[in-house]
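Note that this complex is displayed minus one protein chain, with the remaining chains in position.
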Amino acid sequence: MKKNSTGLRVRLPALIFALEVVIVVLYVVFVTYDDSANAVLQNNQTKPMENSLYQNYSVFADIQVMIFIGFGCLLAFFRRYGFGGMVFNFLTATFAIQWAILFQGFFQFYHDGKIHLGVMNLINAEFACAVVLISFGAVLGKTSPVQLLVMAMLEIPVFAITEWAVLKYLKINDAGGSILIHLFACYFGLGVTFVLYRPNLNVGHPKEATSYQSDLLSVMGTLFLWVFWPSFNSALTLKGDDQHRAVLHTFIGLSASTITAFALSTILSKNGKISMADVQNVTLAGGVTVGASVDMMISPGAAYALGIVGCIACMLGYKYLSPFLARRLRIQDQCGIHNLHGLTGLISSLAGICAILLATEETYGPSLYQTFSYRAPMEGDPQLEELRKLIPDLEAGLGRSAQEQALFQVAAVIGTIAASAVGGFLTGAILKLPYLASPTDENCFDDELFFDVPQEYDQQEVWSPVLKDTCKTDVE
Amino acid sequence: MKKNSTGLRVRLPALIFALEVVIVVLYVVFVTYDDSANAVLQNNQTKPMENSLYQNYSVFADIQVMIFIGFGCLLAFFRRYGFGGMVFNFLTATFAIQWAILFQGFFQFYHDGKIHLGVMNLINAEFACAVVLISFGAVLGKTSPVQLLVMAMLEIPVFAITEWAVLKYLKINDAGGSILIHLFACYFGLGVTFVLYRPNLNVGHPKEATSYQSDLLSVMGTLFLWVFWPSFNSALTLKGDDQHRAVLHTFIGLSASTITAFALSTILSKNGKISMADVQNVTLAGGVTVGASVDMMISPGAAYALGIVGCIACMLGYKYLSPFLARRLRIQDQCGIHNLHGLTGLISSLAGICAILLATEETYGPSLYQTFSYRAPMEGDPQLEELRKLIPDLEAGLGRSAQEQALFQVAAVIGTIAASAVGGFLTGAILKLPYLASPTDENCFDDELFFDVPQEYDQQEVWSPVLKDTCKTDVE
Partner (left out) sequence: MKKNSTGLRVRLPALIFALEVVIVVLYVVFVTYDDSANAVLQNNQTKPMENSLYQNYSVFADIQVMIFIGFGCLLAFFRRYGFGGMVFNFLTATFAIQWAILFQGFFQFYHDGKIHLGVMNLINAEFACAVVLISFGAVLGKTSPVQLLVMAMLEIPVFAITEWAVLKYLKINDAGGSILIHLFACYFGLGVTFVLYRPNLNVGHPKEATSYQSDLLSVMGTLFLWVFWPSFNSALTLKGDDQHRAVLHTFIGLSASTITAFALSTILSKNGKISMADVQNVTLAGGVTVGASVDMMISPGAAYALGIVGCIACMLGYKYLSPFLARRLRIQDQCGIHNLHGLTGLISSLAGICAILLATEETYGPSLYQTFSYRAPMEGDPQLEELRKLIPDLEAGLGRSAQEQALFQVAAVIGTIAASAVGGFLTGAILKLPYLASPTDENCFDDELFFDVPQEYDQQEVWSPVLKDTCKTDVE
């Protein structure tokens, strides 16, 4: 076996079996059921229909559809890399969730010497998985499944630590994950792709193109993400009116960014026609932009405006920033995650800070101290007793002011970007190690390298000599 | 810019930005949260898990799938108009929902100077959106996105007014929307396509054909509509047994029409084979036919019979009525919405009237006066007090008899058809205005006009000279 060979036969199974041994051992030693899934903890006071399962399962199922079908179809947009997009997404997601159950488990669900597992852990793990899949977008078509598993193996712990530190020490508002998910995923992915820079691909690649069918499949993925995004953004809010607002804002933000994307696509395209790449990506910008303030009383109009602004930034990013990053900064961002998750994440973080600064008891009533729990008075503060007359089960907070919190939000943004960029850079360096079956430049974006492909696959090439020639000059 | 040019670069963005300005202003001035999404209205009596979100969100998500993925795939059945079918559906639906939130908001959810927004508004707006998408089916492939947005812009207000008038003044039973949604959408669409008549298309068009892949994609759309139709038909019923029956009847009706469609398809096709167009459309007839009586005690057997009858009418419509309408009445109904929504809607309305006439207290118990709320005695009637001993929270009604109500149902059918046909006719006239980028006859059913298409798209033509020639004679 040559160290630069791209064969999977030994490497992929070896890696997977090694990981499985680790996972099984950790499961057996450390993982048990959480209280609502443990038979011995039920008693005659337990009401089965109040099991936490019923509060979380439908959200979990919606996010499953986003992860496996939404992302899977969306990433299948290359004409000869549909298997790669959809199937590597399947493999990477499945592993990332298992891995995240363990790492998030140790940081967030560990007590009495055990990780306590319930559907809520799965939702959290799917968020971590989304992080990996977004980062995957930066290197789509240029990495082997071995590299993708190694990337997930490294990204999940970095993410779990960052998430834990930010949530425990900074205690930020970020219900839709604009900071922890989208910014982290984006800068991690950019870090990886920076190291994996392939200069030859900057002049275009004959296989880096879509087909009519692959474009349709990819739009289906977009639609699944669009439809269930309100579930994603509202999964981790407080129950009740907070979650209700999160659904409304996400829907409004997505709607605004979608129709804006059509307008901008015709303005900015060469011939005044709609670009399918814009339909597949830019329409979704609003879902990210409303994320950091999605559960707050920002007003429906503000959600609408956020959708428009996010869409404009995302579109301009695709048009002007991505080519610049590739040519000048050696950052080849294959799916443009910096536009859809980075720029929009930054806008969202800023909007979140504004919403925090504007939040008053007049607008929120006493539930201000639940949505912004760090603003609740500290234990022992007589004001806390006053508030508890209104909200009996109010938990003590940190007594922060809105201005103080704004600084914590800024710290979270900076810290997350720093951690993810460094983590991505180091991960990229590891992915350059030999034996990871990295494809050659020529074999990028080509399913034949890693899959048994049906026979007519090859013949597409023979049948389309015109395509073969024109592609090289036309791909941007 | 020539007034008959089909370029989108100026027109589409201009229209979208103008609409967005209107929407943002109206949102900012008029839209606020409804009580269950407003933080300041929650207090220590509020039980978060009883928020209306949890009663409505899963139905909302199901209908989202129908609107964006079900309709989107179903309308992608043309071989060279898959982008158009799926993407214009996306654009039109997204705009229609936003627009409907405002118009339905003013008519149904307006008080204290504000439109109060919650997930229930979104469900209602998605029903209005379904109306637009059904009408879209009549003109699929023959309209520009600019025309589609204008159509949605005009159809939504006409629909919102009709809906408001019918619900407020006629107070009809129509849980599944057979009258207000399917009949309205159908006759509006026929009105539009009547005005947009293109004589040259009556002899067939070389691009008006399906491909193997487009047929499969379209069947997927059918399946998504089929699977979630029970959610659609039961979304606006009373909670409890009424909603339970709505689910059962819809499932039974769809099942009956599906297997009937296969039987009729082989009988009526030229060569005894199954037609994919029938699988894509006629199978769904039962979902419409049970609509107007979907929450009543019609018995499972009657739901089954309604599915069969609706399917037969729909199939005969496709076979005999649609060609007649196109040749003799200048009504080119591209997807046959008159068969799937018009004929079935009429049958459903009739069945609803029968069910109303047959409804007795023996069958329904005192809940007769809830399912048929207009039959409850008027305020002050001593009979109302009697009934309130059985149902404490029974609302006063109009004291109508079943026979009286039958007349109101008839009035609703006639009124809805009249309003929609006139509205559609006028809308069609407006769509004929210049500057709306209407495609030429030659460019109909062709994605290349409005989309950047992948390169091999063109070559299909070169590769299939046989197809090009035979199509002209073979398309019906």
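Annotations
All chains are identified by letter, namely A and B, in their written order; residue positions are counted from 1 within each chain.
As a working rule, a contact is a pair of C-beta atoms (placed from the backbone, for glycine too) under 8 Å apart; a residue touches a chain by one contact, two chains touch by 3 or more.
As the structure is a prediction and not an experimental result, all values here were calculated from the model.
If you put the hidden chain back, the residue from B:V227, B:L357, B:V410 or B:I430 that touches it is B:V227. Interface note for the absent chain: among B:L53, B:A256, B:C314 or B:L384, the touching residue is B:A256. Considering the whole complex, the residue from B:G113, B:P199 or B:P392 that touches the absent chain is B:P392.
Of A:N51, A:Q108, A:T363 or A:N443, it is A:N51 that touches the chain left out of the display.
One of B:D242, B:D333 or B:D447 touches the chain omitted from the figure, and that residue is B:D242. Interface residues of chain A facing the missing partner chain: 7-10, 12-13, 16-17, 19-20, 23-24, 27-28, 31-33, 36-44, 46-49, 51-53, 57-58, 61, 64-65, 68-69, 72-73, 76, 82-83, 86-87, 90-91, 94-95, 97-98, 117-119, 122, 145, 213, 217, 450-457, 459, 463. One chain is missing from the display, and on chain B it is touched by residues 55, 58, 62, 79, 209-216, 219-220, 223-224, 226-228, 230-231, 238-245, 247-248, 251-252, 254-256, 258-260, 262-264, 266-267, 269-276, 279, 283, 297, 299-301, 304-305, 308, 362-368, 371, 390-392, 460, 463-464, 466-467, 470-471, 474.
Basically, only the chains that are shown with their structure count from here on.
If you average the CA atoms of chain A and of chain B, the two centres end up 34 Å from each other.
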